[in-house]
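And then subunit A:
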Amino acid sequence: MTNEELTNTITSWFPDVEFIEEGSQYLTLLVTKDKLMDVISKLKEDPSTHFDYMFCLTCVDWPEHFQMVYHLKSSDLDHMLVLKVNLEDKEKPEVETVCKLYATAELHEREVYDLFGVVFLNHPDLRRLLLTDDWEGYPLRKDYVDEINIVTL
Partner candidate 1 sequence: MYLSIYDFSSFFQSIDNWLTSTFPEPIATIIVWILIGVSAIAFTALLGLSLVYAERKVAAWFQLRIGPNRVGFQGVLQTVADITKLIMKEPLTPGTSDKFLYNLAPFLMMLAPFIVIGALPYAEGLQVMDLNVGVFFVTAVSSIGVLGILISGYSSNNKYSLIGSMRSGAQVVSYELSAGLAIMVIVVMSGSLQFSEIIEAQRDGWWIFKGHLPVWIAFVVFIIAGTAETNRGPFDLAEAESELTAGFHTEYSGIKFAFFFLAEYVNLFIIVVLATTLFLGGWMPLHIGDWEAFNNIADIIPPIFWFLGKVSALIILIMWFKWTFPRLRIDQLLTLEWKYLLPISLVNIVLAAFIILMGWHF
Partner candidate 2 sequence: MEETIISPDGTQEYFINMGPQHPSTHGVLRLVLTLDGEIIEKVEPHLGYIHRSIEKMCEKDNYRQIIHLTDRMDYLSAHMNNHAVSLAIENALEVEIPDRAKYIRVIMDELTRISSHTLWWGVMGMDLGAITSFLYGFRDHEYITEIFEETCGARLTMNYNVPGGVMFDIHPNFVKHVKDFIADFKTKLPEYDTLLSGNVIFLERTKGIGILTKEDAISFGVTGPAGRASGFSNDVRKKEPYGIYDQLDFKEILYTDGDTYSRYKARIDEMWESIKIIEQLIDNIPEGDFQAKTRKVIKLPKGEFYQKVETARGELGVYIVSDGKMNPYRMKFRSPGFSNLSALDRMARGGKIADLVAIMSTLDLVVPDIDR
């Protein structure tokens, strides 16, 4: 499906999702936190979209919110889509896990939890992945300070 067809299809399913037009080579979709599971499971299950391959899952620490970024692709239809979720609560970012839909998300979400401190609800095994269990802070956050290891120029 082309991006236009995708836009039309998705709008017909979820009239209130927001499309971000600029600044990305992929069709980008912004959904709210509580809509995420509905949207993503519909996108995966429906044969006309069939986004069954999540090739990237990450998070960006913007000054006013955390943004979860899900890169999706369909293995047989070959179209791509970026799904974004803004987590407004910077103190306690929480979002539902997608690892029931995409097995790869389990490790990727643990990594995001480890480096950003985003809590994934209902994740089967949410622990630190790369850092030691007693590490303080979340290094990829912009406000993370480490005077010894981070050299600022």
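We take it that a contact is a pair of C-beta atoms (placed from the backbone, for glycine too) under 8 Å apart; a residue touches a chain by one contact, two chains touch by 3 or more; residues count from 1.
Selection rule: all candidates are chains of the complex that A comes from, given by their letters.
Remember, it's a predicted structure, so these values are computed and weren't measured experimentally.
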| note | Out of 1 or 2, the chain that touches subunit A in this complex is option 2
| request: Write out the stretch or stretches of subunit A touching candidate 2 in their complex. | output: 22-26, 52-56, 58, 60-61, 69, 71, 75, 78, 82, 102-104, 106-108, 111, 115, 128-132, 139-140, 150-153
